[in-house]
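A single protein chain has been omitted from the complex, and every remaining protein chain is retained in its original position.
Going in written order, the chains are labelled A, B and C, and every chain counts its residues from 1.
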Amino acid sequence: MRVNLNADMGESFGMYRMGDDDGLLSIVGSANVACGFHGGDPMVMRRTIALARENGVSIGAHPSFPDLVGFGRRFMAMAPKDLEATLLYQLAALEGMARVEEHAMTHVKPHGALNNAACEDADLAGVIARSVALFDKELILLAPALSELEKAGRAAGLKVGIEVFADRAYTESGSLVPRSQPDAMVEGGEASLAHVTAMLDAGGLVTRAGKVLPTEIHSICVHGDGVHAVAAARALRNGLKARGATLAPLDRILA
Amino acid sequence: MRVNLNADMGESFGMYRMGDDDGLLSIVGSANVACGFHGGDPMVMRRTIALARENGVSIGAHPSFPDLVGFGRRFMAMAPKDLEATLLYQLAALEGMARVEEHAMTHVKPHGALNNAACEDADLAGVIARSVALFDKELILLAPALSELEKAGRAAGLKVGIEVFADRAYTESGSLVPRSQPDAMVEGGEASLAHVTAMLDAGGLVTRAGKVLPTEIHSICVHGDGVHAVAAARALRNGLKARGATLAPLDRILA
Amino acid sequence: MRVNLNADMGESFGMYRMGDDDGLLSIVGSANVACGFHGGDPMVMRRTIALARENGVSIGAHPSFPDLVGFGRRFMAMAPKDLEATLLYQLAALEGMARVEEHAMTHVKPHGALNNAACEDADLAGVIARSVALFDKELILLAPALSELEKAGRAAGLKVGIEVFADRAYTESGSLVPRSQPDAMVEGGEASLAHVTAMLDAGGLVTRAGKVLPTEIHSICVHGDGVHAVAAARALRNGLKARGATLAPLDRILA
Partner (left out) sequence: MRVNLNADMGESFGMYRMGDDDGLLSIVGSANVACGFHGGDPMVMRRTIALARENGVSIGAHPSFPDLVGFGRRFMAMAPKDLEATLLYQLAALEGMARVEEHAMTHVKPHGALNNAACEDADLAGVIARSVALFDKELILLAPALSELEKAGRAAGLKVGIEVFADRAYTESGSLVPRSQPDAMVEGGEASLAHVTAMLDAGGLVTRAGKVLPTEIHSICVHGDGVHAVAAARALRNGLKARGATLAPLDRILA
């Protein structure tokens, strides 16, 4: 069994620190690197790329709505042409900086409200997927399992990396249980490991009610912000390895 | 005699219009395209690249200090590492978007206060030139004649395009006469043509006092903001052609 | 008959010019002044306030979603507490600068997508109205006729200035005909004057089908961006005066 761990990184900005990138770099196989529109700045991006390369971590762009003060977590009603150009700009910025640092951008994962909306909205998902394909047809689109974004990625001819969340429960339709509900989060390293291995073993999302929604699973999303986040991610990685899983960068999983 | 005309373009931002890009595109051979830090936004950049390609106009990055409200015209004391990353980001953004639009970024010209400071400050000029070389050693650095930026470009191993200004008078040391002085500007199409042809014929800058400061001249900078700017640029181009000059994109001049 | 003309102003930003503020200042009685979040900057705000005072034009804040590149024309899903603070900041900035320039901020009119959304969304309208009342209970909320914003303003205990648009047609329910439809705009000075006087005479909105939707009308919104905008506004003002109307600043209309 081969699987990838991915995490958002490079979300610090200027003097402001966000997340424990150094802690995560020894755990995950792939990093989603902020491109300056919700977090990240040129210095942070460059350092993040260099550290990822040194740690053998593959990188992808983590583009966002242009909303620094909202950290990209607020939906913005952008015209498709504006969104397309905004995504191309962010992808280009990261790709070129990666080249300077002798690393390669191999995937794209939309950030925050953009990602959330693209899971439900086929039109928006289509704009994103076609923008990625327009930039580079070889890029992997990292998309939540069973989302509109997954479908749009396939329709655009992209390789699609399917991700599940280690710390989030799924509804019967395969969407994330909203954080406003009491059982939205899968708390702690052991529970996360059990949640993830159940899904990997079943070959699908396992819902709250225990139903299996079949899907490929290429990657598991972990987080670095929060007191116990890095420890939980490490426990998950160690648990997966102990169960015989091979962890690899996303581009090797989908090679 | 072969020479290039260059102009700043793509400096509009969102709903805000700046300059007459459409007017200039049929006149100049090369466009310095804003990268979003003093002007320009992803939509404007994409449109400017596409129009330049359609008009056979070569493009370069026109990176700036990060100062939108000041239009990049105010000096900012940036640490060398910050400036380097900030430049790489802007170059990468334009280069990647140009690729999408099937055009090529072939030169770099710093904008505004960054360019002005780099003409005098060898350290700053060195940071800029090395950043450009780090991004792509084949890029042309477009630099004012006899400036520190020209020297730094050569020291970094770059091809350097030497530019003169059609509408600005030169001091005896080869710097631009400050705008605060009454004879700073060369006004009108005829006077500009005479100024430029005198320099091309002399093989150097011609100062206010009529002294010649020898230099190569590859490009002439014209402007598109101002009521008569495009007309003056067109008169200059027509006058140069009438005198037998061949106008070409910058990358062909320096090929 | 007493009525106010209002227009958006102070939407220039840095080197970027927007609208013909100087042209409008001799025509309108009240200016909605951008506060730096969709347009406007501290220099522009200060100059706009000073010119308004010199011309006897009353001023109001024209706060927006924080979206400079989108000119505040894109809906953003802001949490109520975030929106409230964002509005208070903008109102405070304008109010304090007005005091320095010995003028007074007497009304508030939301800008762009914020205003549009507040016409339909009672919750959003409530957040806006309560924010204005929290800042200063004496402020006038300038709201489109028959909108949720009008209702929210009254519920918050504010004086509400009711505005109609000189250049837009109304649907049978009292909303603006979307710009995507062919008869959305009332084009030209004469047609605008006829449209406005019909509404003032009828004491209500006059729909495309000629139905009258009764409403108070305190103010008529005119625009300064567009080739003929200022001329059309002047024609409207002159036509209203010729018909015996008294034009006055908004705060006098509602005194």
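We adopt the following convention: contacts are C-beta pairs under 8 Å (C-beta built on N, C-alpha and C of every residue); 3 or more make two chains touch, one makes a residue touch a chain.
Computed from a predicted structure; not experimentally measured.
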Looking at C:24, C:91 or C:217, which residue reaches the missing chain? C:91
Looking at the whole complex, which of A:71, A:89 or A:135 touches the chain that is not displayed? A:71
Which residue of C:82, C:121 or C:225 touches the chain not shown here: C:82
If the hidden chain were put back, which residues of chain B would touch it? 66-67, 69-70, 74-78, 82, 113
If the hidden chain were put back, which residues of chain A would touch it? 13-18, 39, 41, 68-71, 73
Per the touch rule stated above, chain C touches the missing chain via residues 36, 41-43, 45-46, 81-82, 85-86, 88-89, 91-97, 99-100, 134-135
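Keep in mind that, in the parts below, only the chains that are shown with their structure count from here on.
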As a quick test, compute the distance in whole Å between the mean CA positions of chain A and chain C. 43
Where the CA atoms of chain B average out and where those of chain C average out, how many Å apart are those spots? 42
Tell me, which residues of chain A touch at least two other chains? 82
